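Here the complex is missing a single protein chain, while all its other protein chains stay put.
Right after this comes chain A.
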Amino acid sequence: MANKLICEMGLPKSIGNIFAARNIITAKDALSLTEFELMELLDVGLSDVKSALAHISEIVSPPYQTALLLMEQHIQNEQLGGHLPTRLKGLDAALCGGIPFGVLTEVVGPAGIGKTQFCLKLSLLASLPAHYGGLDGRVIYIDVESKFSSRRMIEIGARSFPEIFHMKGMAQEMAGRILVLRPTSLSGFTESLQQIKVSLLQNQVKLLVIDSMVALVSGEQEQGAHRQHPLGWHISFIKSLAEFSRIPVVVTNQVRSQNRDESCPYSFQAQDNGKTIGDSTRYDSHLVAALGIHWAHAVTIRLVLESKSGQRFIKVAKSPISPPLAFPFNITSSGISLLTDDGTKLIGPEINTICCQGHNDIINFDGDRLH
């Protein structure tokens, strides 16, 4: 929409020619200037500029939908009511059905906690045929850190859905639907994303997993008001991809330790010293999600995986539709399984903190009992 050409907008000939003569070709060029700048540049009067801008704005503005229409579209057009069930009952209940379509879901946690296991399970679930509760489509798995293990995925599949996987050829078909990309640089990643956008709808892609973007950003990010995020373009591109194709997008994120300067208060909070949380959390060795605060604003759902006193938890840290719940989980041969479906409600900013205290084995094989 932003790159719509002005010559195609049906402006009166005279002013259309003037725009072209001054090299204002797309709507973006015209709208980035203020009215007075345009007046100076084009050498026309204010009323002409105003009516031209009003005309351009009307054409470039997106159409509206009522919220009711949105809801009806979701119910009618989308499989499974617009959510991908994770088969973890408590989590699905909290997320009103599962990982929602059309928005970014982030899975963040320290190393070895189970993020990739979670993504593997989700990829499998998306590739399952519809009558088994899957999305019956392809999955694109962007594996930056070479963590994708197809053997592990088939093992998860065989353990969780033995009736499907023992059928002849099903394992091959399911695995065949999962496409793994391994970009080695930021530019390779950018290119893959653009390719994906083009082929998304034609190829029935139903889930996009990015594991993870952090490795592509080299070096630490410095604090500063005017520094633009290195992945800024990618973030908005992925978001618009998710929305326009209405598929779930899951992105994993790493953690890093918190700088002393990061638990900073607002200027009005600095005045009550010693009363508020500021001091106490400053010295805990808390971990924070990588990729910065811009990313934190951009994701819609944030699932935090952490371990506290040896028990792993999956927390719904940011979600517009769920209460702040934490579920204890274990990793078994069939992927992640919750120990209980009733999550504990966490009050306050604790839902956002990431702890990493003592988890040893990545996979507990005694979890077989939990079947």
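Operating definition for what follows: contacts are C-beta pairs under 8 Å (C-beta built on N, C-alpha and C of every residue); 3 or more make two chains touch, one makes a residue touch a chain; residues count from 1.
Note that contacts and distances are computed from a predicted model.
Missing chain, UniProt name from the options "Glutathione S-transferase omega", "TMEM9 domain family, member B", "DNA repair protein RAD51 homolog 3" or "Translation initiation factor eIF2B subunit delta": "DNA repair protein RAD51 homolog 3".
Residue in contact with the omitted chain (choice from A:G16, A:G188, A:P265 or A:P328): A:P265.
Touching the missing chain, out of A:N17, A:S199 or A:S240, is residue A:S240. Contact with the chain that does not appear here is found for just one residue of A:S57, A:S150 or A:Q357, A:S57. On the side of chain A, the interface with the absent chain consists of residues 1-2, 27-28, 31-32, 34-35, 39-40, 42-47, 53-54, 56-68, 70-71, 74, 96, 100, 102-104, 223-226, 228-229, 232-233, 235-236, 239-240, 242-243, 261-262, 264-270, 276-277, 293-294, 296-300, 302, 317-318, 320-321, 323, 347-352, using the contact rule stated above.
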